[in-house]
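All remarks here apply to the structure that follows.
Missing here: one protein chain of the complex. Every other protein chain is in place.
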Amino acid sequence: MRVNIKNTITAGVDVGAATAKTVIVTDGKILSHAVIPTGDSVARAAEKVTAAALEEAGLSMPDLGFVISTGYGRNGVAFANKAVTEIICHAKGVNFLIPAARTVIDIGGQDSKVIGVREDGNVSDFVMNDKCAAGTGRFLEVMADVLGLDIEEMGPVSLTSKEPCLISSTCTIFAETEMVSLRAEGRTREDLVAGIHRAVASRVAVMGRTVGYREQVVFTGGVAKNIGVKNALESGIGLPILIPEEPQIIGALGAALLARNELS
Amino acid sequence: MYTELLKLCGFEPDEIKRERPRVDRAFAKLGLDEEDFRRGEWRLKEYLDIELLGLRKFLGIWMRELVNLVLAREEHDKIVYSDFPMELRPLMSMMLSTDEKEVYFGVPGQIINMTMGQIFDKITPYIEVGEESGMPPGAAHCALYQTRLGAMVKGVIPFPDLSVIASYHCDQPAEAEELLHEVYGVPVAYLDSCSDPNWGDWPKFNDSRVRYCSSQASRMFRMFEEIIGCQMTEEAIRTANRSNAIFRLTFQALIELIGHADPQPISQASLAHAFFLNSMPTRDIEGKQQALEILAEEVKQRVERGEGILEKGAPGVFCTATISVDPSITRMIERTGLAIRIQIPNWLSPWVLTKHPYREWSDMIGVGPCLDIPHSCEAHCLINLENCKAFNVDGAINFYPYSCREWVPTVIITKRMIEKELGIPVLVLEGDCYDTRNYSAGQLRTRVETFAELVKAHKAAKAA
Partner (left out) sequence: MESMKRLSDHLATRVKELTRLREGGTKLIGYAPGGYMPEELVYACGAVPVGLIRGGDPEPVGESAAYVPRFMDTFCRAQIGYRMLGEEPLYQMLDLLIVPVTDHNIKTIADCFNFFAHDDVFRFGVPHQKDEHAFEYYLAGLHALREKLEGFTGNKIDDAHLREAITLCNRMRELLKEISLLRKSEQPPLAGYEFVKLNHASFIADKAVLIDALESVLQELKEKPPSGAYGPRVLLTGSTLAMGDYKVLEMTEAAGAYIVIEEFAEGMRHYWENVQPDGDLMEALADRYFRRRQPPAWFRPSRERLDYLIELARDFNVDGIIWYQLLYRSSYDIQSFYFEKMVKEQLGIPMLKVQSDYDVSEKGPLRTRIETFIEIMKAGRRG
């Protein structure tokens, strides 16, 4: 796609492991956004989700001045003008919504990151989980499955726990076994779920110590919708955490904003 | 079928013809087939500056060593092995005291890694056998020693008559050799010392450590003489020391030339085969010196012409340990637009440089083993810092091989030290020098691309 310098409307397309998101912005305003499951084709998901966002804004492809793709599928988005990593985009997106943010905790489907953000929205330092699923959304999905819960139910369920189970397993497979034996011991579902949240939170909290937590801390990514993980993270790092209204689209938003910079 | 590959490795047509029977036998034993040769050629072209004659000659030295290693039992009476991180000079002194026809001398782990790994990307079968043979997966055992053990147990390379191993710089070589001794009856001579410098000691070193180290070297030499049935000669020691000194100094000058050049003239991945000759004894002393001089001249010409693999003005970084990893990772870093100015342990700190190589090597290993990585965490970190300063880099990538217990403790300390002293961004990258199953360039790309943005921003801010 050719760069349209006259047009100040830009898009960010974030293709993650679980979902694809597109945000369309113009001059500091969000025009529209869309989220769909990624499915098995990055290219198709990117096109579909962008078409949806364009439709919502009443626009079409040629109206876009610049497109930046991000997320793990960023290099598979044919119509993007540039690919930027989701770490840079998250910092930018959070900075736009919450200028006071200095630390971003992003927990997505397949990985998690702790990002230090400068006043100008640039990244100061970051750390990303290694190939292990513990400390990611995938871990929560597996555990929800083991407990026969819907992933959305987990947050609210955990809030009623009086004594969260201690689950320190660093491995998804082992944690699964652990769940089974804890259930055999008669622990309640609430305590188990709260324990799972604590395990995810403590893994991410520790990982981020090499970057350091500075206020304001902001929590993004799909898992940020889970109130239980948020609470556990707050106690893990000892600081209050803010969650943007649409935590899932921050990467795409950042990409769209960066795309705007490309035009000026 | 492998003619093209060997040509890429600097073989002349008549040598290929002459050596064909040996190469055939060795490659058959290694299970190398058409597909492997194609992959090897592709990798050499994709990741290395294969047009450089000096580089091709280095590749050739390793390929010849691979053939020699595989055929060692049929061609020699006695076999002696060592491996990283054994200091090169005592090894070469021992080797040069023996008759070339009678005794084979080699570092099998490194040879297999630099050829079957770096060139063919076919090292996993050896690691897997190593894992089954007493160095299990999931326990962060060193893949170099798993490879070595696996290759012997698989029967691809022979068991040696003697193994000589350094047992202090890292823990694993001695642990692995005890297994080799207990399970397969291989006699092992250890060069022992202790990694016990206190913080603040470096660069001073402790006389009693040097004394202990030299007592252990004498012990090792005696055992070598008894088992191999030869006498260490003064001439061999002199030749080893002299040739090593000349090679190191030439290499040092090349490293500095590359590190200070803008644009970066060649990929750092192209230096691995030259660099690891600093810890691999080859009888082809003339050949390796010649290769290095050719490479140095080629680089010099590129620098003079202002040619390079990156744009001029690209931000420069310091990298740790990427030298020994699969070249795709080094290339991935460079392809994000970061110029790798310098890698530890290529370049010596100014302090080591002033003393080196005119000192006795037992003094040297009283401070650090081969390649001058000192066996003190503080010194290791300070040398990293010195590297960053000397090459005025805009960022540092602290790549660490996860199974290296010497390296792991220095990782976060180095990060903190460089950030604090120089205020530049530091990326910690987990990987493995010798095992590519768990770590790939693709997996590390998001981190490196993000980091490249940080470094560019940092450089821009500094300029403004």
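Labels for the chains are A and B, by order of writing; each one numbers its residues from 1.
Just so we're on the same page, a contact is a pair of C-beta atoms (placed from the backbone, for glycine too) under 8 Å apart; a residue touches a chain by one contact, two chains touch by 3 or more.
What you see is a predicted model; the values in this text were computed from it and never measured.
**Q** For the chain left out of this view, which of A:I167, A:A194, A:V217 or A:L257 touches it?
**A** A:I167
**Q** One chain isn't shown here. Among B:F247, B:Y400 or B:F451, which residue touches it?
**A** Reading the full complex, the residue touching the unseen chain is B:Y400.
**Q** May I ask which residue of B:M135, B:I309 or B:L454 touches the chain that does not appear here?
**A** B:M135
**Q** Using the document's contact rule, name the residues of chain B that touch the chain not shown here.
**A** On the side of chain B, residues 134-136, 139-141, 167-168, 170-172, 174-176, 178-179, 181-183, 190, 192-199, 208-209, 211-212, 215-216, 219, 377-378, 400, 402-403, 405-406, 408-413, 416, 430 touch the unshown chain.
**Q** Mind listing the chain A residues that contact the chain we can't see here?
**A** On the chain A side, contact with the omitted chain comes from 166-171, 174-175, 177-178, 181, 202-203, 206-207, 209-210.
Note that in this section only the chains that are shown with their structure count from here on.
**Q** If you average the CA atoms of chain A and of chain B, how far apart do the two points sit, in angstrom?
**A** 40
**Q** Write out the stretch or stretches of chain A touching chain B in their complex.
**A** 72, 84-88, 122-128, 130-131, 210
**Q** Residue numbers of chain B touching chain A in their complex, please.
**A** Listed in rising order, the residues are 412, 415, 425, 428, 430, 438, 443, 446-447, 449-450, 453-454, 457.
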